[in-house]
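Okay, so here's the structure we're looking at.
A single protein chain has been omitted from the complex, and every remaining protein chain is retained in its original position.
Letters are used for the chains, namely A, B and C, taken in the order the chains are written, and counting of residues starts over at 1 for each.
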Amino acid sequence: MRLVTRARLKSPWILHFDCGSCNGCDIEILAALTPKFDAERLGVVNIGDPKQADVIVVTGPANPRSARALRSLYEQTPDPKVVVAVGACAATGGVFRNCENVFGGVDKVIPVDVYVPGCAARPEQIIDGLLLALRKLKEKDGG
Amino acid sequence: MTAQRIVSDGGVFLEKVRELRERDARFITITVIDCGDRIEAVYHFDTGSELVNLRLEVPKEEGLPSITSVYSAAFVAENEVQDQYKIKVSGLSLDLKGRMLKSDAPVLAVSIPSALEGGTQPTGRKLGRCRESCPAMVNVPKYVRQIAAGDIEGAYNTILERAPFPAILGRVCFAACERGCRQYRDERPVRCRLLKRYAADSLVQLKQRRERAKPTGKRVAVVGGGPAGLTAAYYLGLLGHEVTVFEKRGVCGGAMLAYIPRFRLPQNVLDAEIAARIEEAGIRVEAREVESLENLFRQGFDAVFVAIGAQKGLKLMIEGEDSPGVYDVMEILSEINVYGRRPEVGKIVAVIGGGDGAVDAARVCRRLGAESVTVFYRRSREEMPASLDQVEAAMAEGVDFMCLASPVRIIPGKPLKVVFQKMQLAQEKDEKGRRKPVPLPGSEFTIEADTVIRAIGQRVDLPKGFNLEVDERGFVATKDKAGATSMKGVWAGGDAVVRPKSVIEGIKEGRAAASAIDKYLGGSGIPEPVVDESELVPRPHDASEILGIEPATPKCLEPTVRIKGFDEVEGGFERDDATREASRCWRCDWNE
Amino acid sequence: MVSMETVFSAVALVAAPFAGGLLMGVDRKITARMQSRMGPPVLQPFYDVLKLWGKSPVITSRLQPILAFGYLGFSFLSVALLLFGGDLLSIVFTAALAEVCIVTVSMSAKSPYSYLGGRRELFCMLSTEPLMILSALSIYIVTRSFIVENVLTFEEPLLPLLPGAFIVTGIVLLIEMRKSPFDVSASSHAHQEIVRGVYTELSGYTMALVEVGHWIRTVLVLSIASIFWAPNILVGWGLALALLFMVILADNAFPRLSWQRMVKTSWALGFALIAANVLLLVVTGGATI
Partner (left out) sequence: MNETEQPVEVNTVIPFGPQHPVLPEPIQLRFTIHQDKVVGVVPNIGYIHRGIEKACELNDYKKNVSLCERVCGICNFMHAMAYCEAVEELTDTEVPDRAKYLRVVWSELSRLQSHLLWLGLFADSIGFESLFMHIWRDREIVLSLNEKTSGHRIHLSTCAIGGVNKDMDKGLISEYKSGMELLERRIRELAPVFYKDRSVKDRTVGKGVLPKKRAMLLGAVGPTARGSGIPQDMRRLGYEAYSNLDFEPVVHDEGDVHARLLVRLEEVFQSIRLIKECLEKMPEGPVMNKNRRFPNGATVVRIEQPRGELFYNVMGNGTKRLRRCRIRTPTLANIPALVDILVGYDVSDIAPIVMSVDPCISCTER
């Protein structure tokens, strides 16, 4: 495996975007970074800057306004990148799927690589999803 | 609700609000109720000791007066009202113009990623499972909805975007879409295939109004007029190229014409649909055999698509195979279909093989007067490649099936004697994941038959002059999914590549090749239909609304009547049945 | 004929970025432990930089790559000057040049965050540069030389004479490493009101270059701190690492202050410490002005 690929697997910098969730998944994403779960031991850093992110973590269903923001974040993020949709809403719209201002999961807006189930998803699941995303990142590398 | 004062006049209302402010009341929020042409707004205030509600009723077009001049904090609630009820609040201090909560841009402004049409990721929720299962990716959900809405012509054209023969496919397709349907699990899939047939059959005129692109001046030769060849020719023709189909029989249709029995696909349907397509795309058909591809290029063709099919029947490789009375499945079928003869098959017929061809041959033999027809297959029923519908129809017509039996030798004579050996399935699997049959020692048995029909597969009979690279089994070798061959400017598809397959797979390859050829000739490929989000219809809130609809079943001929002739066995849907069936679609492509 | 010392210096120069990366890794590990976390592996900074190197960059201005290389180059140069015995003032100026590069990068971008980060980075410079020069001056007062070699061969350790200047070096390190309370212009994590500050517009390899430059600068300041116990390098580096530990401790014990507060504190504290120190020297007769 190439050195860069190996480094990539150990250094996922995440960009978290809330597309319209109820907050449950968002606080669980933050909780995944805090002492009990400490995702940083896997090199996860919440970087907050799309230009430097590797993994886009999205929560919540998409609505027209957040979809535009999400789309632009996705476009700003340089390759290789993977998208993790956290929670039932991000996957399908969840309980909000039939709400008037919601048009479904985030995969209607950007391609999603990993779906993390749950309402809200647990931090363990989120970390699991990130690892799965890394595996996809490796596949994209052809490694 | 406690204390309520009803005020209707705007001026008096503001006065009351001002009064409340002097009492140091806190503004809480506004509740608006839509009463048709009027709206009812309840303003809530908290005076510290009690909740005060002011009710204001105004006509919708008049809108609400803003109270931001008294309570500046009300701008949030008022902007929200403006958003949610599309009414004007006049005199707002910070007017967000009805865009606080909602975006005025329609959903379409968000570009849907190109992954949608190409079928890469995420295919998950956007195509619908039926569409994903279809080799040619026909937009099944869309045409099903169009049929439900009564737009027959639209449905037919939706299918044409991806597959040019709806009427034919509606009869002979193995309907992967139905197996993909989420109601398949409950054994009641939406009968997409029959809906397709319904759409085609209800049209008075199969020929559609199609805009052909400006002539490009490029000439393309298509060798072979089967499903793959005609598909490629059709799409290339629409793209403005001048297409010539070389068909040695002079009549187009290929395998659809020669090998599919007429009781499954009536001649008139086949001819009408092919003729319509040929006319729409301006295709020229030339009845001659092509000897060499170089010749075609020399005649001024810019690109060639080879779709010559696979006609050479595979041999059993056993003793006595060449005895009289042993036929190839293709010989029998084309005898009837192409030349209109009725070959003599005797009373007892043994068919060897397990594909659709074998089943068709067996059913044909029943119609030719054979009293006992048995299909011998060396694996078990689960492995049989023939589609279940066909097998069931054959059984209803009195065809016997004998599985796990493989011929060892044929002893010539009248009647023929065929020695079979029983087989069992080994644990190890072959490259396709099927369990391998191994002979069971000492289990040989002999049967007698007037005719033995071999139906174990076909190979390509590639003319020597073609000079194309072939793979180890004699099929044309291709370099990519579009079917580019070893020769520049030559593409191949259909049964001539890899293995004999279904009509729909041939169509898929023909379309892919057409797109590649167009790009090669300087075009931009077949344009992908634009996804219109508005065409997606939400499903009802209540699942029982859909699940409560009874599935429709088409009428079929009685087995005793069927075997008397070559009339079409399966019936189509009536109008009511079709709309009802189409409305059973769960709309998986809209939302999961 | 190349002398032993030159060879040693050359090796140290090559090793500087690696040492810096390692220090960063140790820093992140200790920080995590202070926050009751496991923390990333010690080699994490190297993974990060390698990964950044492999990402496709988004170059927002043509100057960006040049200036990123400039940042790294000038940082390297300043360490080289130190190792090969240049003079302290030129080291400080070269290091400032590197800083100018990064400020220019961030100010030339359109993003307001990057612009604000650049502005704040200027204030960081404004805080650190006078302190560095004052430290160098106070060293000069004791040793009568700006040349590192002469400082290194001074007869006694500097720390007992210049405790104030040593603490000032610590403050510089605090600002230089972008640690709380002075992490105003950028932060390693996204815990910053201006997102990534000066780093906002960097991506891919330019970010990797800047990151390596940052390591080298950390090594530079630590090396200057180690001079305070010359010529015994081991004790000197022990001191420097102790300083680093104190900086990490401070990072975890303070919130971020505003840049105004940073300039005020660093100037007041820095001037006072140096002045007190020099005054003490004069009074005790350790040096004459």
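Throughout what follows, a residue touches a chain if its C-beta (ideal position, glycine included) is under 8 Å from a C-beta of that chain, and two chains touch if they have at least 3 such contacts.
Quantities reported herein were computed from a predicted structural model and do not represent experimental measurements.
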| item | value |
| --- | --- |
| Displayed partners of the chain not shown (whole complex) | A, B, C |
| Of B:72, B:90 or B:446, the residue in touch with the unshown chain | B:72 |
| Contact residue for the chain not shown (choose from A:4, A:22 or A:131) | A:22 |
| Touching residues (missing chain, whole complex) on chain C | 31, 34-37, 112-113, 115-116, 180-181, 183-184, 187, 189-195, 251-261 |
| Chain A, residues in touch with the chain not shown (by the definition above) | 15-31, 34-36, 46, 48, 50, 60-61, 63, 65-66, 69, 73, 94-96, 98-102, 119-120, 122 |
| In chain B, positions touching the absent partner | 1-2, 21, 24, 26-29, 31, 33, 42, 44, 51, 53, 71-73, 75-77, 80, 84, 93-94, 99-103, 541 |
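The rule we apply is simple: only the chains that are shown with their structure count from here on.
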| item | value |
| --- | --- |
| Most centrally placed chain - per-chain CA mean versus overall CA mean | A |
| Whole-Å separation of chain centres (CA-atom averages), chain A against chain B | 33 |
| Approximate Å spacing (C-alpha centroids) for the pair chain B, chain C | 65 |
| Centre-of-Cα separation between chain C and chain A, whole angstrom | 35 |
| Contact set on chain A toward chain C in their complex | 2-8, 10-11, 13, 34-35, 38, 40-43, 45-49, 51-52, 54, 76, 78-80 |
| For the chain C and chain A complex, residues of the former touching the latter | 28, 32, 35-41, 44, 46-58, 188-190, 192, 195-196, 199-204, 207 |
